[in-house]
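Scroll down for the structure; my scribbles are underneath it.
Only one protein chain is missing from this complex, and each of the others stays in its spot.
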Amino acid sequence: MRNIDFDCKVIEMKDIVKKFGDFTANDDINLTVHKGEVHALLGENGAGKSTLMNILYGLYQPTSGEILIKGEKVDITDPNIAIKKGIGMVHQHFMLVEPFTVAENIVLGMEPTATLGKINIKKAIQDVEEISNRYGLYVNPKDKIYDITVGMQQRVEILKALYRGAEILILDEPTAVLTPQEIKELITIMRNLTQEGKTIIIITHKLKEIKEAADYCTIIRRGKRIDTVEVSNTSETELADKMVGREVSFKVDKEDKERGRLALRIDNLVVKDNRNVEAVKGLSLEVFTGEILGVAGVDGNGQTELIEALTGLRRVERGKVEVNGIDVTNNTPRQIIDNKMASIPEDRQKRGLVLEYTVAENMILENYAREPFARKGILNKTAINKFARELIKKFDVRPEDETIKAKALSGGNQQKVIIAREVTNDPDVLIAAQPTRGLDVGAIEFVHKSLVEQRDKNKAVLLVSLELDEVMNVSDRIAVIYEGQIVGIVDAKDADENTLGLMMAGGGNKDEK
Amino acid sequence: MKNKTFADKTFADKTIAYLTKGTLGFSIISIFLGFIIGAIILAIAGFNPIQAYGVMISGVISRPSYIAWTIIGSTPIIITALSIAFAFKTGLFNIGAEGQFIIGGITAAIVGYFVELPSFLHIPLVLLAAMTAAGLWGGIAGFLKAKFGVHEVISTIMLNWIALYLNNYIVLIEGFRRATSQRTHEIQRTANIVILEQWKRSPEGREWLRGHDFFGDALRTPLNWGFVIAIILAIIVWYTLNKTTLGYELKAVGYNRHAAEYGGINVSRSMFTSMVISGALAGAAGGLHVMGISKSIASLAAMEGFGFNGIAVALIGGNSSLGIIFSGLLFSALQYGGSKIQPALGAPSEVIHIMIGAIVFFIAMPKLIKYILHNIKKKRGAKNAG
Partner (left out) sequence: MLDSLGFIIGTTLMYSTPLIYAALGGVITENSGVTNIGLEGMMTIGALIGATVGFYSGNPWLGFLAAGLAGGVLALFHAIASVTFEADQVVSGIAINFLGPGLALFLSRLFFEGATMTKAIPLDSKMPRPLHGIFPRNSFLDLVFNQYATVYMAFLLVFVLWYLLYRTKLGLRIRAVGEHPRAADTLGVNIYRIRYLCVILSGVFAGFGGASMSLAIVSNFRPTLVSGHGFIALAAMIFGKWKPQGAMWACLLFGVSNGLVVYLGRADAPFQISVQILSMLPYVLTLIVLMGFVGRASAPAAVGVPYEKGER
């Protein structure tokens, strides 16, 4: 059901170069998109796809190169011009003002006004209802953003663009936060839009979606355009190889292993979120030594609250957490660490590292007060640096310098510092929350290898991830979390994506074990 | 601590990351620019800036007593700056040094007047009492932040005023108040820290000083041990922040409380501790001021500015102990020297506030300074090429 008009080149980006200081984010990129096409931009994190689209949308100015819209050369110096030229963008991190209503967010910047600069809010609501009906993107204009689901927020973002008369929609990683079912809906919406003559560019690093949704795909690697291919003639592996620049195996090597004794027991746990609403609602789970238990689920189903409660960062309302049979419910983080539970936090820059501290100082974050790092309250810098140097070697942190600040490291190396620190504490239970978020393929492989290593050393590993592929590849058993409860546990060998997807969307059977 | 509170979001949190970085280069350039602004203002007002700066400089260095006055003036603001810098480094913005200074002063006046002890006990007791009381006063703000998420900027502004009125209340209590005045009785001589106070008033002291111009002039001022204590405190602050586990904890909380919490550091306790230490430092300044200069406390109509000036000193000194000693001396020299252009030239001495304001203003904008430096470099490059 393609509706591409090959005679109409809606977008031509020619020889685009973008430099940030010494760093070249876009190196001579060319991109052509035709009317009515769904064009995917594929690349790893940091490859430069978002930069390219931010240039198209006028948020950045290219260092050199030119842009043609429908054959006409344009200078897109700010988003206003992009909007006028019919370009709309849905950012990966939604650009929504949380305390505002849906309607207010949609009309912001193009508000219907009455006298005295007064907003005509009735008209705004009418307008929103009208376009939302026309494109089948149902929303309630009067809802506040913080009260609606992520999927709904995404619709608001798309409506924002359509309200401005967008002919070309740029969607930046649109599926990152959606359930498999919501993704299907989104793909349908995209099809509808192209039928209406809209053109869509999606930025993504997920190959499967490209196969399902896109007509053409441009692959970008390290700021350079590698190729543009017709998706129907290209396999996923081919796309992957082009994206990474070498052959990639998505399988994680691991041998079968008997699991051992019960190490972490979570019993009927209830935890509230920031808004004082129960986010974890009577969750029970057991993790054994020598296994990786993966928790799959869509973002916002209580994963963050669960991890924070386990690590002592959030109060447990009811229920129990036991490590090695010892009750650690509502213990302080210190006590939990002392009870041999370690964790790789979800947000490494927020929780995992003190970015202003050196690598060495970060390596002792949990042990700074212990000998040999300190004696009688006085730090021993020599011992600290020696320890850090050893870990840097062992975990291949680059650059090999314990005196540089953690903020100077790449994401992958920052994660290595955290893993090194956590694993060196020799815990019995290791919690890994989204351990590969934002990392490139090489670093992802390292993290997965480390997790398997810990499992092979008879640790109990609890992996919580939003990436279903990751959970399926790494885990021995998979638990699915939905609305703060575990709705099913399956053996990884028997798992298939459809069943898991259904469970993640709430269609699972609770009694299933 | 686990709810998103006001404390999570507002200004100081984000700003502190920068404040703790403060580099020497920017400070020096900012000071230079501040002097230029001062010169421009003076010139516009019809005064000769070179002459004015000449008066200021000679007004600071031409006599031993002038230098002594500069040192005396720098003592309280160096210590309040240490207090503020300590809080900055641990992620807190202590606007309350002003009030903690007052509390330190009140306590010193009380313990200095009502307690009778030999000097070698009395002086440390007064200082400790002042630091303890002010530490607890500062601790209130730390507690309110840790427990209720009340931002320390707001709570310390409130606490400053409460301290001021408390001071005025205590000053007027009968038995403490000096008859028919808005002042309290002077502290006992045993709590006095003025250098050679007894001796220099004795006949033989006077005799000796008459024969020695340098000391005679310098000791005409209430030159006291406060400055030495300020230096000792600066060293202690530096050591604590950089060499101890306590410093490691507090700074970790300051840089990233979420990571600190995750690493097992008790964030609430750290905030409290940090404000207690910061308050104690400001209290030491207030106590030393009473012991060395004022000898008593008086009813206050408005804030005296020791705390606020300390903020400027801390910023100009880049929040480092060494930097603060120098910027405190600079600030004091400006204040003391600046006061002399009024009688000498009729030029408003408030120009120094404008200069200090300008210096702080430039320190707030490293981006502007980078931009200026960049352009200078470019011009030079063009010249060289041409």
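Each chain gets a letter, A and B, in the order it is written, and its residues are counted from 1.
We adopt the following convention: a contact is a pair of C-beta atoms (placed from the backbone, for glycine too) under 8 Å apart; a residue touches a chain by one contact, two chains touch by 3 or more.
The structure displayed is predicted, hence computed values, not measured ones.
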Which listed residue, B:117, B:136 or B:157, touches the chain dropped from view?
-> B:157
Touch assignment to the omitted chain, from A:57, A:216 or A:357, lands on A:57
Of B:121, B:322 or B:365, the residue that touches the missing chain is B:365
Chain not shown, touching residues in chain A = 20, 25, 51, 57, 59-60, 78-80, 83, 89, 91, 95-100, 104-105, 108-111, 113, 116-119, 160, 164
In chain B, positions touching the absent partner | 3, 5-7, 9-15, 18-19, 41, 45, 93, 144, 147-151, 153-155, 157-162, 165-166, 168-169, 172, 301-303, 308, 311-312, 315, 342, 346, 348, 350-354, 356-361, 363-365, 367-368, 371
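Please note the rule applied: only the chains that are shown with their structure count from here on.
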Using CA atom averages as chain centres, what separation in Å is found between chain A and chain B?
-> 47
Which residues of chain B touch chain A in their complex?
-> 2-4, 17, 20, 243-249, 251-252, 255-256, 258-266
Note: in the complex, chain A contacts chain B through residues 274, 276, 308, 311, 313-315, 332-334, 337, 343, 345, 350-357, 361, 365-366, 368-369, 374, 377-379
